Structure formats: C-alpha cells, structure tokens
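For this view, one protein chain was removed and the others were kept in their places.
Letters are used for the chains, namely A and B, taken in the order the chains are written, and counting of residues starts over at 1 for each.
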Amino acid sequence: MVVKEAQCEPPGPCTRSRPVRSQEVVITTDDPLLDAADATLAVRARDGDVHAYEVIARRHGPLMRVYAARLLGSDLESDDVVQDAFLTAWRRLADLDDPSRVRNWLMRIVSNKAVDRLRVRRDHDDVDRLEVSAPRHETPERVVEARLQLDAMWSALDKLPLDQRRCWLLRETADYSYADIAEALDLPVSTVRGKIARARAFLITEMEAWR
Amino acid sequence: MSIDDHSPLDVPETDDTVDGIPVDRLVDYLDAGRTPRDPAIEGSAACRLYLQSLARVHELSRASLEDRATREPDRDGAWIDGLLDSIRREVVGGREIPVTHPDPAVRLSVTEAAARGLVRRAGDAQPGVVLGSTAFEGDLTTAGADVVVRVTAAARYGLDLGAVADELRTRITEALTRHTGLTVTRVDVLVDDVFVAREDDR
Partner (left out) sequence: MSDDALSRDLTEALRGVGGVVDVFDAHPIVEGAVRVVAAGLDLAGSTGLVEISRAPGSVSVTAHVATSLDAPTPETLARAADALRGGLAASGLAGDEVVVSVSARLVDVPR
C-alpha cells in the first residue's frame, strides 16, 4: 500500500480522481498497476491491456500536455495533440523496442504531432496566435527555494521568443537532432543552431540570479 | 507577451567563447558526459563554471515542465474516457480459440485477447506479483490444443522467486483450463523486474 501526501489546488473542489483531503495522507486504491513500472505497463498495453494504457496515459499525459502547449504557444490545441498522440501510440506499441523508454517515445510522438500542427498553420499562413501565458498556480504551502527555481525557469521559458523556445524544447525534451528540428520547423540548420545558442545564453543568464 | 523572433542575424554566435574555448565545443562536451576528459576544458575554472550552469539549465528546463505538469489539476477526465473508448473499439481479438460443443451447428470460442486477459488477471491476483507480457505458443485454433504459455512478471523483493513462479504456473494453468479448454503443457515464467514493498511510514 502506498501512503502519499496530496493537496487540493485552491480554490474549489479537487478534481483528482482519488478522493483527497487537504494536508492529510491518503492511501491509494488497491490497483497494483498504479505503481507498476513503465516497462510493465507498456508490455501489457502492447498485449492489449487497455487499463494498463490508461495508467500510462494518466501518468504521462499531463507532462505531454504542458509540453505540447509550450511548443504550440497556447493551450488551445494541446489537448487534441495529446489525444492524437496517444491514439497513434496505441497502434504502434508493437514497434516500441525498449518498453522502459515508453515516456521518451511518447514525448517523441507528441512532438511530431505538435510539429504537424505547426506545419498546417504555416501552410495556411496562420499567424502564431498571441501566446497565452499558463496561469500561475499559487500554492498555500510555504515557499521553498527549489520551487522558486522551477517557477523562475518556467517564466524564463515563457519569455523566449516562440521559435527559440520551440527549437530549445525539441532539442532538450524530445532529443531532436538539429537536422530534425530544421526539417520540422522548416528552417535552415544554421538558423536552428543560432536560435538554440541564443535560447541557451538567455536561460543561463536568467538562472544566474538563482545561484 | 512573446513575439516571434525575426532577428536579422540568424547565424550562430561564433564569437561566443569561454576562456577561449567555443561554447559549441563546451555544449558537445557536456552532451558527451564530459568524457573523455578534456584537460583544456577541465583546467579552466570559467569553463567548469559554464558547464555547471549549462547542466543546471538543461535539468531545470525539463524539471520545470514536469513540475508544472504535476501541479496542473486533472482538468477533465473526459479526454481520457474518449480516448479509451476509441481504443477499446480497436482492440483486436486475435485468434479464436475454439471451445468444443457436441452440436456441430454451434461454434463456441474464446479470443486470444480474452485468454491473455485471463493470464494477466491470474498473475495480478497473486500477492506480490504484477504480470508483464503474455505469449502463447502452439496451435490455438485447434480445440483442446497443447499450448505453451510464456510470461514475464515483476515480483516483490524478498519473495522466493522459485515459489512465486510455481504458484504463478498453477494459477495460470487453472485459469486457462477453466475458461478456454486449452491444454497447457508448460508455463515459462521470467521474473524480469523486482519492486520494493512500500512502507507505511515512508
């Protein structure tokens, strides 16, 4: 049995699937898959276990959604992109060589889907929508330095121009090669290098304040 | 808000150096895990400092996304319900395992997918075990055929793996015999993962 501390984000009711009381410890349900390793879940899903895939989707979906929103520049299409990614991934589970790397594999797929969206926008001459900043969540817990650093990095990523941020995230989070990024975003490789160099320099400077 | 970057100088800043060493080289060095050791880089305090900042930025970049993801409330379970519905409709049954019946005009069967589900369920029901992959060898499409079952599983640390495997074999054989009529001649069990039991006071 797992004992975990969990909190509600105020204000309003908790939307987590497990019942939670603020500031108290809760015992998770008796589902052995909830704590199973990614590799176990992936092989079961590959063999047809839909529930195992559900656990994977709940576990990694939030990160994929946040990441897709950062790539696309807004929350608007990120849900679609993530859902599409999960559908495609389900069909391609047999191709996953190393089940333990399912998360990176999913990040790759959602990157490709997001990039496809960007391509569609570009082909239709859609101007990148004015970016909507993700809402800042104020937590009631006392401020911790580690949390401040993460928030600072989040804001720093926010401040990057969209192209620089895309190049940076595709490289950092999805391990795209420069050539991959160039192809995905329809930019020359030298431009991609330049944008990543600028993004890097900016982020290092921003985070200097936190040393 | 952020606007798109249309700087006219879209070229790498090749004059960016730290202690005379180009930044690109430092980036590649860090990506390579700082091996093989480069004395020129490691001998420069400024370079080491830069590598440290760079590593931190890499780490924080990922961590900030992960952190944000865990703090976002599970907005609406609806997205996942729709996804799972679509997926369930796509689950392929696989081969049909025939079940004997005296009347030739009656054809009964259990799908391979159902049989795999049975094996997973049998494994999960065993304390300290979480089933991994399931495979069948043999001609499933002949009623009462001989079949070999191969499974992988994760087991709780501390259990006698031989005993675990034996019990798992029994459970799987019983489940398949009861529900499919297959003749299970062998169950190969590979415990390829071990997990630690949780403590209440963690």
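FYI, contacts are C-beta pairs under 8 Å (C-beta built on N, C-alpha and C of every residue); 3 or more make two chains touch, one makes a residue touch a chain.
These figures come from a predicted structure and were not determined experimentally.
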| item | value |
| --- | --- |
| Which displayed chains the hidden chain touches across the whole complex | B |
| Contact residue for the chain not shown (choose from B:V18, B:A114 or B:L159) | B:A114 |
| Touch criterion as defined above, residue of B:P22, B:G138 or B:G181 at the omitted chain | B:G181 |
| Chain B, residues in touch with the chain not shown (by the definition above) | 89, 93, 96, 99-101, 103, 105-111, 113-114, 117-118, 121, 178-181 |
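As a working rule, only the chains that are shown with their structure count from here on.
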| item | value |
| --- | --- |
| Chain centre separation in whole Å, for chain B relative to chain A (CA means) | 17 |
| Complex contacts: residues of chain A adjacent to chain B | 1-3, 9, 14-17, 32-33, 35-37, 39-40, 43-44, 46-50, 53-54, 57-58, 61-63, 65-67, 70, 73, 79, 82-83, 86-87, 90-91, 128, 130-131, 133-134, 137, 139, 147, 149-151, 153-154, 157-165, 168-169, 172-173, 188, 190-191, 193-195, 197-198, 200-201, 203-204, 207-208, 211 |
| Parts of chain B lying in touch with chain A, wherever the complex brings them together | 1-5, 7, 9-13, 16, 23-24, 27, 50, 53-54, 56-58, 60-77, 79-80, 82-84, 86-88, 90-92, 94, 113, 116-117, 120, 124, 130-134, 152, 154, 193, 195, 198, 200-202 |
